[in-house]
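Heads up, one of the protein chains got dropped from this complex, but the rest are sitting where they should.
Our next item is chain A:
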Amino acid sequence: MKLIVVSAGLSTPSSTRLLADRLAEAARDELTARGRTPSTEVVELRELAGDIANHLVTGFPPPRLGAAIDAVTEADGLIVVTPVFAASYSGLFKSFFDVIDPDALSGKPVLIAATGGTARHSLALEHAVRPLFAHLRAVVVPTAVFAASEDWGSGGDAYTDGLPGRVRRAGAELAALVAARPVGAEPEDDVTVLERQLADLRFD
């Protein structure tokens, strides 16, 4: 069982990566509690920035990006975290998902999260990130986690959980979806389907 964490933070260290790690920990703890300890692997998009641009231009991934795409494609669950840039996901974050096969995320449980300077950006997760993964036919968990700068130094209030509470809730939601997935489902064999279609057409 494999969780892949995609972080689009640009600085090192970044609060985006920090949030990604907290989410991964929450999901891992919950899965461990269910007796399904996952392996986790982090894909730092900053390290792949040049490769992603080259893939856009050439149509194929350089080896390191290819490995990251394979990891995401084969993951049992994804945690994806982007900084909010200009009211949306960062261009690097979007470009990474642009070069992945559109079917690769079908049915895959995904936890979406974002970081930003103020909580006024938090709906970017709902109006930009969630529709992106809906388009990719991923199963996005109900709780999307936004961490504003102030969240790192404050707790909850009467109306809202603090960041740790939201992280735990989202991690548990992802873990529940991941744990419920069938193990090792075989994708349909395209070639066999095609053979049937060609046989229908063939005359000679």
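What we mean here is this: contacts are C-beta pairs under 8 Å (C-beta built on N, C-alpha and C of every residue); 3 or more make two chains touch, one makes a residue touch a chain; residues count from 1.
Criterion: contacts and distances are computed from a predicted model.
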The complex's invisible chain, by UniProt name, from "Putative FMN-dependent luciferase-like monooxygenase", "ABC transporter permease subunit", "ATP-binding cassette domain-containing protein" or "Protein LplC": "Putative FMN-dependent luciferase-like monooxygenase"
Options A:Asn54, A:Thr73 or A:Ser122, residue touching the unrepresented chain: A:Asn54
Touch residues of chain A, complete complex, unshown partner: 53-54, 56-60, 62-63, 190-191, 194-195, 197-198, 201-204
